[in-house]
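Complex shown without one protein chain; remaining protein chains in place.
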Amino acid sequence: MPRTLGVCYYPEHWPQSQWATDAAQMKATGLTWVRIGEFAWSLMEPTPGTYDWDWLDRAVQTLGEAGLKVVMGTPTATPPRWLVDRMPDMLAVDASGRPRAFGSRRHYDFSHMGYRVECSRIARAMGERYGRNPHVAAWQIDNEYDCHDTTLSYSDAARTGFRNWLAQKYQSPEALNLAWGNVFWSMQYESFDQIDVPNLTVTEPNPAHVMDFRRYSSDQVVAFNRVQVDALRPLTDAPLIHNYMGRTLTFDHYKVGEDLDIASWDSYPIGFLSDRVEGTAKEKQTYLRQGHPDNQAFHHDLYRAVGKGRLWVMEQQPGPVNWAPYNPAPLPGMARLWAWEAFAHGAEAVCYFRWRQAPFAQEQMHAGLLRPDSTPAPALAEAAQVAGEIDDMPALDATTAPVALIFDYESAWAWDTQPQGADFEMFRLAFAAYRALRRAGLSVDILPPDTSDLSPYGLVLAPGLMTLSDSLRAALATYEGIALIGPRSDLKNRDMAIPLPMGPSLPDTDVTVVLTESLPPSDKIKLQGGGRFRHWFEHLEGTAPVHLSTKGGQPAIMGGDNLRYLAGWPDDDTFDGIIGGLCDAASIPTLQLPEGLRVRDTATTRFLFNYGPKPVTWNGTTIPAAGVHWEALP
Amino acid sequence: MPRTLGVCYYPEHWPQSQWATDAAQMKATGLTWVRIGEFAWSLMEPTPGTYDWDWLDRAVQTLGEAGLKVVMGTPTATPPRWLVDRMPDMLAVDASGRPRAFGSRRHYDFSHMGYRVECSRIARAMGERYGRNPHVAAWQIDNEYDCHDTTLSYSDAARTGFRNWLAQKYQSPEALNLAWGNVFWSMQYESFDQIDVPNLTVTEPNPAHVMDFRRYSSDQVVAFNRVQVDALRPLTDAPLIHNYMGRTLTFDHYKVGEDLDIASWDSYPIGFLSDRVEGTAKEKQTYLRQGHPDNQAFHHDLYRAVGKGRLWVMEQQPGPVNWAPYNPAPLPGMARLWAWEAFAHGAEAVCYFRWRQAPFAQEQMHAGLLRPDSTPAPALAEAAQVAGEIDDMPALDATTAPVALIFDYESAWAWDTQPQGADFEMFRLAFAAYRALRRAGLSVDILPPDTSDLSPYGLVLAPGLMTLSDSLRAALATYEGIALIGPRSDLKNRDMAIPLPMGPSLPDTDVTVVLTESLPPSDKIKLQGGGRFRHWFEHLEGTAPVHLSTKGGQPAIMGGDNLRYLAGWPDDDTFDGIIGGLCDAASIPTLQLPEGLRVRDTATTRFLFNYGPKPVTWNGTTIPAAGVHWEALP
Partner (left out) sequence: MPRTLGVCYYPEHWPQSQWATDAAQMKATGLTWVRIGEFAWSLMEPTPGTYDWDWLDRAVQTLGEAGLKVVMGTPTATPPRWLVDRMPDMLAVDASGRPRAFGSRRHYDFSHMGYRVECSRIARAMGERYGRNPHVAAWQIDNEYDCHDTTLSYSDAARTGFRNWLAQKYQSPEALNLAWGNVFWSMQYESFDQIDVPNLTVTEPNPAHVMDFRRYSSDQVVAFNRVQVDALRPLTDAPLIHNYMGRTLTFDHYKVGEDLDIASWDSYPIGFLSDRVEGTAKEKQTYLRQGHPDNQAFHHDLYRAVGKGRLWVMEQQPGPVNWAPYNPAPLPGMARLWAWEAFAHGAEAVCYFRWRQAPFAQEQMHAGLLRPDSTPAPALAEAAQVAGEIDDMPALDATTAPVALIFDYESAWAWDTQPQGADFEMFRLAFAAYRALRRAGLSVDILPPDTSDLSPYGLVLAPGLMTLSDSLRAALATYEGIALIGPRSDLKNRDMAIPLPMGPSLPDTDVTVVLTESLPPSDKIKLQGGGRFRHWFEHLEGTAPVHLSTKGGQPAIMGGDNLRYLAGWPDDDTFDGIIGGLCDAASIPTLQLPEGLRVRDTATTRFLFNYGPKPVTWNGTTIPAAGVHWEALP
């Protein structure tokens, strides 16, 4: 499959006289795709029911005639003021009970049925107009679900929807009371109409209550998205896409992805580094102008799974952004590196955000490929360089990685709801495991929790999985590689309760977690041989062999040759040792990489990316800062 | 009086078939008491007015027949959903004006008269059913007043009640205006109906306004408790108890205690260590799995005073809890140490919380004596060990300690209201004094602020007392030991104003605080001889002798042989020196103790508790980590 570049463009922000010039320059830069339309509802439908397609027709035609392909976005992330005036209760409500007002974007409640009807209507109208337009080659539905914490709403609409959802799920209040354990504090309900959304309770609500609300809220994102899928499917053959965000866990992306053709995400490596990625102060300074060396790779691998193999980067940071606590400029070369890294991880297209920096409104300090005065910004030349390099590249055929990581959204909600330790976060644990795999030079596949076939992989990690699915448990029962389960895996049932017998329930492996400790930053559990657990430590019992022990003589890893349980959260050095040992046992070759260098293998090509601020030499090859190197695999 | 053990049990959480087995195992462990019932309103009264006592009858009978004594809890901390539906305004309102919703516990407003009627009704119904039951040997009223910050409410009910309370107190708005100094910012009221609860003001409300609201709110807890006392007293001869919490200062426990027979408290040493007890990072790590070595002792001594000599621990941590920022497991032996420490401080009973870890709802990560799967958790064996040791113990007769500390709830409200320094907290100051006494090996009695007889004590400390009571002032006038008053003592009158003449007003002792400085953490006031004040320093004037001076020549301690005023907040080393000097002067012997070792003397027995993580040797005796040693006093 060929790799392509693109850009996000807002014709409505610029005089029509400029469109053809812009289109020609995009084409000359080597771009293929132009995403448009996703915030333009007020121009498509300036007053209720009256559409104005003229300007959009001309924009599509201008871009198409220049040889570009259009990604058409539905504008449902920015309902116009008149629509909010017509249904003021379409606004979401925050956890403090305050409506989230008009005046920016994403001012809608996923639970609001009236707004869904409006979204279906505008999507259908767009599909009727552009579904068969030869220049419109893909569709984006809405924009960045959950951005600005918009998945969870505590509105009347959410309350009503939640009650219905619970009634469907449990059929009777008695069944719900039993499942949630409402006997605990006299919390029984006699009717579903007595159940509230779980905010503003005196102390923490029942975690089972919260978990069902998290599931309900995720389901509303799925349903909201499906409304537009259903409207567009009959009207177009172009692929349907949503642009997800980094480190967003409030809805089950796999489920949204089932209804779509491609998963795309919006990659802002530097914006994320300062406060959305773990790291020491030294790492944050080292990678200040590059982004964390594993953050982009993780999301590429995750969204490749969400997209069932099909991945795009819909928005790629080209320069300083406007929304992080601090916004430095990328190191020269990074706009190229990020694109190649995406391709190496399977992306079919990488679109820079945005073509020209807007001189007005909220994002006026967000760089583009052009400056506000239309002169080239630094990333333009890097985009052109990538476009030129694409032609000379060998095929980047997808391949199966040697190792896999199970990643589950529901588990993220579970440990949000009941962290037990103040710094326990599911993403952080999963990312710690992923980073260890990457430091060992391994390419990684991320798998959903209902995976039923692990046979392609020599090593599988499953950290922090709330509950092993039946299919995964079955796969583990016959697995011939090494699976490392835990910590905090399979210790709850689906009702967010401790199962009896207590977990984990690993096939043919007698291990039980009998006591759990969360550890403050000052504390650690020392292991035999020099490692240590931080944050989390589980006391294990059972007859399974002990592979690793604490200095105090407690089991740290227990299990058989294939299925093992990890009793704590290893720090980075310790994780490196554990991964190294498992790879040796599984005959998976690992690499010794200098700091900042990362490797990704496709079927036939090995890519090296230098995320560091200085050149590195490895295996005889010197790669400059922000440099990319590729070579054929033997 | 014999010492006994017990446990908290929730028969409603388990199948009835398990009850007899549980009861037999409790008995076999050596337990005497079982507390039940305190969250089970929805089972006692599933629908309004229809009681279901059958299950509770059976539970009491099963436990009683096994030889256990029941502590019966009234369930008023968890009103059922149907009750909230009937009187939605029974919910408290937080300082931001938001109702505190159903869905956890303690969802009621102490000021709500309708809810008080309901509480009286359920208490009376329980009393009628179980007041003369031979197995019910004690009662607990409600559960953990103020838990989850529930004393203060800014509801309509609170506003109405507060206005009436003010009208009763002041009789006329003019009197209130004068007492509060409302002339200050044109804040005069013409009618009590103009007075609001003191939240959401533009800047700080009048501290006199806040103080009266704090007094009013405390009085509502007293009144709320008394409603149930009044309902139960005619129906039972068993003692009435409430289970207070650690470091809870929002209501006057002495006043609640006046209506009850025994004061009990819920002791969670490790849960408190991480964020509810002062300490350096090093101390927090040293005592991570033991709890702060003075925190339990302080509360035992405090609640012994609240209980007018009768003390229980109603809930004793047995393993990791679920609610602290970090939740490690206790060091082996601590579940035994904590119980013996409670007995040494006068506790008649220590009940572990809880029998079996619940697999569902909010506290499913809270350890019990049994694991969720009914196998023994580590604390069970320790409880059994204590039970076995009790029989062999000499009598633990109460005695009067050589030193006393005055502790006053109203002062805590005063300095909350007007801290003057960001880190000034009354408890912290009192606890600093207490810790210094304990480091000197002293047993301590805590006394209420209206104490009228100090003669049993050789040394009395009164730090941070807003106003000396008339009785205390009279006691000081004839006191022949040494009393160290201050800092920040007797500097306000009961109207929260500076008295004229300015304080303190110590009998026959000419000392006046003429200027007050609060100090940032970077600053200190150096004393002659090497000590220093932190946080707080008062400039003293007067003709009384100066016992200690600052390096700058200002008085640090002034007064006569018996009555002295301390002008600042000594750091720990300095406090040790001051206490040492005073004890020498008062001929009170002190001890040199290794770090982590604590001493408590009863009438005839000296107890040593090693809170440290390593063995210590003292006076020829080696005590292991978490170890307890006792010996007859000469």
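When the chains are written out, they are named A and B in that same order, and each has its own residue count from 1.
Please note the rule applied: a residue touches a chain if its C-beta (ideal position, glycine included) is under 8 Å from a C-beta of that chain, and two chains touch if they have at least 3 such contacts.
All of these numbers come straight from a predicted model, not from anything done at the bench.
Listed residues B:Leu200, B:Ala477, B:Ala603 or B:Leu633: the one in touch with the omitted chain is B:Leu200.
Taking the complete complex into account, B:Ile498 is the one of B:Ile498, B:Ala603 or B:Leu633 that touches the chain left out. In the full complex, chain B touches the hidden chain at residues 96-97, 180-190, 194, 196, 198-209, 418, 420-422, 495-502, 514-520, 522-523, 539. In the full complex, chain A contacts the hidden chain through residues 12-13, 39-43, 46-47, 75, 78-82, 85, 92, 96, 98-107, 147-148, 150, 274, 281, 284-285, 288, 319-320, 322, 325-329, 357-365, 367, 371-373, 375, 377-378.
By definition in this document, only the chains that are shown with their structure count from here on.
Between chain A and chain B, the centres computed from C-alpha atoms are 47 Å apart.
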